[in-house]
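Missing here: one protein chain of the complex. Every other protein chain is in place.
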Amino acid sequence: MIQEIVSGLSMGCIYALTGFGFILIYNAVGAVNFAHGEMVMLGGYFGYTLAGLWGMPLWAAIIVSLFAMSVVGFLFNRIAFFPIRHRPAVTAIIASIGMSILLRNSALAIWGPDPVTLGSFLGDGILTISGVVIARHQVLIVTVSAAVFVGQSLFFSRTFLGKKLQAVAQDQEAAKLMGIHVGRMITVTFILASILAGIAGFLVAPLWFLEPGIGVVIILKAFIAIVIGGFGSTHGLVLGGLFLGVTEVLIASHMTTEYRDVISYLMLVTVLMVRPRGFFGEKIGKKV
Amino acid sequence: MASNKRHVFIPTAYTACLIGAIFLPVAFKDIRYTMNVLNFSGIFIILTYSFNFIHGYLGLISIGQAGFFAIGAYVTAGMTLGLGMNTLPALLIAAAAAALVGIGMGFPSTRIGGHYFVLISLAFGEIVRLIILNWREVTNGTNGLSGIPRPALGGFVFDSRLSYYYLILGGIILSALTTGSLRRSTYGRAMLSLKTNELAAAACGVRPVTSKLINFCLSGFFAGLAGGLYASYIGAISPETFSIDLSIDVLTMCLVGGSGTVTGPIVGTAFLVMLKEHLRFLREYYMILYGAGIVAVMIFMPYGIVGMMRKLWNRGLFRPRNPGRDPGKQKS
Partner (left out) sequence: MKGTEKMEKNVMKGRRIVFMTLLIMGITIGFTGSAGSEIRIGVIGSQTSPLALLGQRQINSAILAASRWNDRGGIRGEKIRLFIEDSADTTTTAITALDRVLAQNVCAILGPIYSFQLFAMFPEIEKERIPMLTTSGTRNLTLMNNPWYFRTYPHDGLTKQAGTLYVLDELKKTRPALACVTTEYGKSGHEIITGLLKEREITPVAVTWHDKNDKDMTGQLQQIKRAAPDVIISQAHPSDTAIFLKQQRDMGIDVPHMASSAASMPSVHSLVGSAMDGVYVETTALPDVDPDPKIQAWTTSYLDRFRTPPDSFALLFYDTAEMLFEAIHAAGSDPKNIRDYLERQRHQGLAGFYAFDAEHNGAFFAVIARYRILEGRLVPEIKKKYDFTPAALRPDKNQD
């Protein structure tokens, strides 16, 4: 039981971390970015290329990767969101679907269909604490996730930039009136989200292995976590992610495992129907 | 003024196309590959119409159409293989079953909207696929079901690709007519007002719930019909076909053609299917272009090909210059 929970927690952290960049973009521009899973994938692939193929040490690889990811984020915004920022949200959603297909197949063309892996910063080892097995990498995941969430909480509430970003997320018009350059803030948000995706990529790759189709898997799980926790809320995201991670493993361990994903999806649908705003999210009732 | 003219020549143009469509395959009935592409396009056109009901008329994005498609296919297979039913009635039952499920999907949409609905549709499509995949006793899992018979009417069996073409054409005409008449009716106009501003429309007495349910019912019906036609055409089905990728393809085809229009689904599907076959040599690079194309369409042609043509028409681009009339004054 404890073993399942421990594993589930680290999985949950991954879900939450990948969902986090996604939520940033959603809060800022009001649009769902279907390509976020591919961003995480790219982060991982950059790491694989730099560290795995070109032999860079991991710490150097991650610095370069995160830099590359910021560029990708900047371009992504320019190409797929900026031109349609005034159109209805559905346009942006569909454009992000297009980007997802584009990125996924570019990865297939560049790196091939074979799954590849990336080394972990803490190495391959495992720890055993009173019979429970914990991979070192899992410890890394939990620590980094915690650091990221604490960091972002401080960033948004204490720093000037963070507050500007929040203002844009809450009300673009008002922010503009306050003299905040909305366009620039959105670009910053995208860059931030991409960097987070890059970090997530480095954490995911050693565990899940990278292959071009992995973005879809990632984004689906992140969605479920976000919905359970509540769209737009970071606390909700963490709890949603952890909940999903642990539940999945428990179900696989004790119940019929063939239909495990069906159960996850049904959970998603139930939450959406019964309590659409999740545990902490915004109110989205649409009745008059 | 502009609409008057459209009312006059559009029916003529449609009739011309219809005649063209009826005689088209006679030239190619011996080219197996072309007939196949035409038939597949036709089936997907019907499927795209089903998406049109949800997105074009309700403004909701659904990436779960593959689920209805699958229900149509498997119910048809089950009725014919399992119960020995004739394919034609089986098709109708399958479409009806999918329509019922569609209504079921319609309920959540009445309470939530936008991106939440996308997720529900996604979950729906995946749940259907996973059940098909794992419920081996009924669906035979990945081995799939094969030997699904072709429809028979009286003594005539729709055995050849040519005959099936006409069956599919019938389906397309049915979906086009339904889409068109729904739009033109007063009921339909009220329904479209929901898309622009739901709260205001509701305040004016439009009933959002009924409208949504009707559209979902129709969407399910046509997607299920397409699924049944697909199953009977290929004769063998398996869960791989009914993936998210198919749902996304449907979405793309409708948007490229022009969502919310009557001819959009035909134009969009035909265009994309042709494009895919022609760009086969690019292999995976094709998919890269495909993704880029979706982004481009959203940026430059958000109302699809038909929408763009309509805009150009309204700007007077296809008309001879008339002194005394200012072409720039038209509204889109």
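The chains carry the letters A and B, assigned in the order they are written, with residues numbered from 1 in each.
Following the convention adopted for this analysis, contacts are C-beta pairs under 8 Å (C-beta built on N, C-alpha and C of every residue); 3 or more make two chains touch, one makes a residue touch a chain.
Small disclaimer: the values here were computed from a predicted structure and weren't measured.
Trainee: Sort through B:Gly82, B:Gly170 or B:Gly235 and give me the one touching the missing partner chain.
Mentor: Final answer for the missing-chain contact: B:Gly235.
Trainee: With the missing chain put back, one of B:Val37, B:Leu81 or B:Ala96 would touch it. Which one?
Mentor: Selected residue, touching the omitted chain: B:Val37.
Trainee: May I ask which residue of A:Val64, A:Val139, A:Ile180 or A:Ala252 touches the chain that does not appear here?
Mentor: Final answer for the missing-chain contact: A:Ala252.
Trainee: Check the options A:Phe74, A:Phe121, A:Phe156 or A:Phe209 and report the residue that touches the missing chain.
Mentor: Considering all chains, including the one not shown, the answer is A:Phe209.
Trainee: Please give every residue of chain B in contact with the chain that is not shown.
Mentor: So the residues of chain B touching the unseen chain are 5, 8-9, 12-13, 16-17, 20, 24, 27-28, 31-34, 36-38, 40, 133-134, 136, 141-144, 146, 234-238, 240-241, 243, 246, 270, 274, 277-278, 280, 283-284, 286-287, 318-320, 322.
Trainee: Since one chain has been left out of the picture, which residues of chain A touch it in the full complex?
Mentor: On the side of chain A, residues 3-4, 7-8, 11, 108, 112-117, 124, 126, 128, 133, 135, 207-209, 211-213, 217, 248-254, 256-258, 260-261 touch the unshown chain.
Going forward, only the chains that are shown with their structure count from here on.
Trainee: Could you work out how far the Cα centre of chain A sits from that of chain B, in whole Å?
Mentor: 33
Trainee: For the complex, give me every residue of chain B touching chain A.
Mentor: Those in contact with chain A are residues 55, 59, 61, 63, 108, 111-116, 118-120, 122-124, 126-127, 130-131, 134, 198-199, 202-203, 244, 248, 251-252, 255, 284-285, 287-288, 290-295, 297-299, 302.
Trainee: Using the touch rule from the top, collect the residues of chain A that touch chain B in their complex.
Mentor: Touch residues, chain A against chain B: 32, 79-80, 83-84, 87, 89-95, 97-106, 108-109, 216, 220, 223, 227, 231, 258-259, 261-262, 265-266, 268-269, 272-273, 276, 284-288.
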